[in-house]
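One protein chain omitted, others in place.
For chain A:
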Amino acid sequence: MNISEGQIEVIKTGFYSSIQDLGRFGQGHWGIPAAGAMDRQSFALANHLLQNDPNDACLEMTMLGDELKFVGDTEIVLTGAEASIQLNGSKHPINKPVKIKNGDILKIGPFTTGFRMYLGIKGGFQSPCILKSRSWYKGITENFRLKKRALLPYKTYQSKENSSYAKVAIDESLLKNKTLDVYAGPEAEKLPRSTFEQLFEKYFHLSAQQNRMGIQLKEPLINELKEILTAPVYPGTVQLTPGGKLLVLMRDAQVTGGYPRILQLSQAAISCLAQKKQGESIRFNLIDT
């Protein structure tokens, strides 16, 4: 095995891609968001299939994939959303580690199912580690969104033998599931009982207002709650805005907020929601902490 510097050259960008690991933990007291992979389940699968470290950085793509050229041998895997994927013009599988040769071109089309795809690479992407994480975030890392002609460094990897890959049952429910497990939020008890119950009686649809910071849902709720004294918020916190809209905070969310926090998504529910696109429906299922 011979390790040297390799890199991906970005030929064409998709919709929104960024380098992500598990996030920038322990920095919230400086007001720095954790960031990290939106769908942790697919992110973890990519590293697991490559027998990487669980925190190795992957490329997270949103809605539409990128066109990438590899300079240096390696091994990759794609997880999460489904799409038409071509390696040097031939069909390329998902959820299966594949060897890559110097000069190979990977082209990923629009996603057919799911909203986020992870490109895992042997040993992880080697872009700069700032405050203990490689996750891109505006104001913290030099880049926050993948641009054309960008270069993504990795360590080249050649394996002579056919490696035996970790055998994993792929969780098909992640992309299909519409039910999000939630805990009652710290301000839930301030809601009238009938309003709180409405949260579990209907489907909510994802609006166009969504990014890595948060996802606003379309259906409003009658809201008579006042704003709260600014308090900590977390990925997965569902805030009730003064206009009655539900705002689900995601990985890039700020660390404090002033809207009532009425629900908290489970970790699995955050991953599931990260795979939904505008117009798709979800429902909440209340569980105990």
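What we mean here is this: contacts are C-beta pairs under 8 Å (C-beta built on N, C-alpha and C of every residue); 3 or more make two chains touch, one makes a residue touch a chain; residues count from 1.
Criterion: contacts and distances are computed from a predicted model.
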Candidate names "Response regulator transcription factor", "Allophanate hydrolase subunit 1", "Galactoside transport system permease protein MglC" or "ABC transporter ATP-binding protein"; UniProt protein name, chain not shown: "Allophanate hydrolase subunit 1"
Sole residue of A:P54, A:G103, A:P232 or A:G279 that reaches the chain not shown, by the stated touch rule: A:P232
Chain A, residues in touch with the chain not shown (by the definition above): 25-34, 130-131, 139-140, 183, 185-186, 228-232, 234, 236, 254-257, 264, 266-267, 289
